[in-house]
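A short worksheet on the structure shown next.
All protein chains of the complex are present and in place, except for one that has been dropped.
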Amino acid sequence: MVSTSHLLILSAVLFALGMAGVVIRRNVIIVMMCIELMLNAVNVSFVAFARQLGSIDGHIIVFFVMAVAAAEAGVGLALVIAMFRHKSTVNLDHVNLMKG
Amino acid sequence: MDNPYVALLFSFSFAIIFSLVFVNLSRIFGQSRPESEKLDTYECGAPPIGNARTRISVKFYMVAILFILFDIEAVFVYPWAVSLRSFVAKGMGTFVFVEMLIFLGMLFLGWLYVLKRGALKWD
Partner (left out) sequence: MANEAVFTLEPGALSSLAPMSIVLATAFLVLLWDVIAKPRDRGILLGFSIAGLALAAIVSLILWSHADPVSHTIFSGRLAIDRFSLFFNLVFSVVATLVLMISRDYLIREQIDVGEYYALIMFSVFGMMLLAAAADLLMLFIGVEAMSIPVYVLVAFNRSRIRCIEGALKYFILGAFATAFLLYGIALLYGQTGTTSLADIHTFLEGSSGSHVLVPVGIALMIVGFGFKIGSVPFHMWTPDAYEGAATPVTAIMATGVKAAAFAAIIRAFLAFSPSLVMFRVVLWVIVALTVVVGNIAAIRQLNLKRMLAYSSIAHSGYMLAALLAIEPIWGPQTSNAMSSLLYYLLAYLFMNIGAFGVIVVVGSRENEAVDVRDWAGLGFKYPWLGAAMALFMLSLGGLPPTAGFFAKFYLFSAVVHAGYTPLIILAVLMSAASFFYYLRVVVYMYMQPSEGACTPTVSPLAAVAIGVSALATLWLGIAPSALFPFLEWAQRSVAVLL
C-alpha cells in the first residue's frame, strides 16, 4: 500500500531534482523542462493530500496548475525562439549582456 | 463477474483483436501497388530516417505552442461535464452551463485572434 508519506517523499525528490536542474543546467529548454518537473512534483503532492483528506480541492488545483504550466511553456518557448533568432544559441551562459 | 476491471479487459481485448483482424484482412484481400509517391511521408510528417539534428522550421514551434495552449484547456471541460448533472439537480444548471459557454467563448476569441493574426498561415 502506498501511503501519503511515500507520495510526499516522491514529490519532494522530484521537486529537488527539478530545482537542481534549473540551477545546474545551462540549456534553456532543459531549464524549462526542469521547471515543469517542479510544478508536476507539486501536483503529486496535491493529489496525495487530496486523497488523504478525501477532498476534491487538490484534484481541481492540479488542473489549474497544468493549464498554467502550459501557458508558461508557451511564453517560454516563444522567448527561446526569439533568443535563438538573435544569438543562434540556447545556452544561458551566452545571456550575459547586462551586468552589475 | 463483479470485478470492474473485467470490462476494461474486454475493452482492451476487443481493441487489439479488432485492429489485428482488419489490418490483416486488408493485407490479404487488398491490392498492393506501391509507388514512390505513395510511400512518401504523408502530409505533415518528417522523413523518419536521417540526421536528427537538422533545423526545423520555426513554424512548427508556432503550431506546437498554439497546440499546447488550446489542447490543455480541455481538462476543464471534463470535470464540468461530470458534475453538470448534480448542478442541474440543484437548479443551477443554467448558470453552470452559461459559465462553460463563457469559458469556451474566451477560447474562441483567442482562436479568432490567432486566425486573424495569421499565425496558422503556413506560407
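A and B are the chain letters, set down in written order, and residue numbers restart from 1 in every chain.
One rule holds in what follows: contacts are C-beta pairs under 8 Å (C-beta built on N, C-alpha and C of every residue); 3 or more make two chains touch, one makes a residue touch a chain.
The structure displayed is predicted, hence computed values, not measured ones.
Asker: For chain B, which residues lie in contact with the unshown chain of the complex?
Answerer: 83, 86-87, 90, 92, 95, 106, 109, 112-113, 116-117
Asker: For review purposes, identify every residue of chain A that touches the missing chain, sorted by number.
Answerer: Output for chain A: 8, 11, 15, 18-19, 22, 28, 31-32, 35, 38-39, 41-42, 45-46, 48-49, 52-58, 60-61, 64-65, 68, 71-72, 75-76, 78-80, 82-83, 86-87, 92, 95-98, 100.
FYI, only the chains that are shown with their structure count from here on.
Asker: Rounded to the nearest whole Å, what is the centre-to-centre distance of chain A and chain B, using the mean of the C-alpha atoms as each centre?
Answerer: Result: the chain centres lie 24 Å from each other.
Asker: Inside the complex, what are the residues of chain A that reach chain B?
Answerer: Touching chain B from chain A are residues 60, 63, 66-67, 70-71, 73-74, 77-78, 81.
Asker: Contact residues on chain B for chain A in the complex?
Answerer: So the residues of chain B in touch with chain A come to 58, 61, 64-66, 68-69, 71-73, 75-76, 79.
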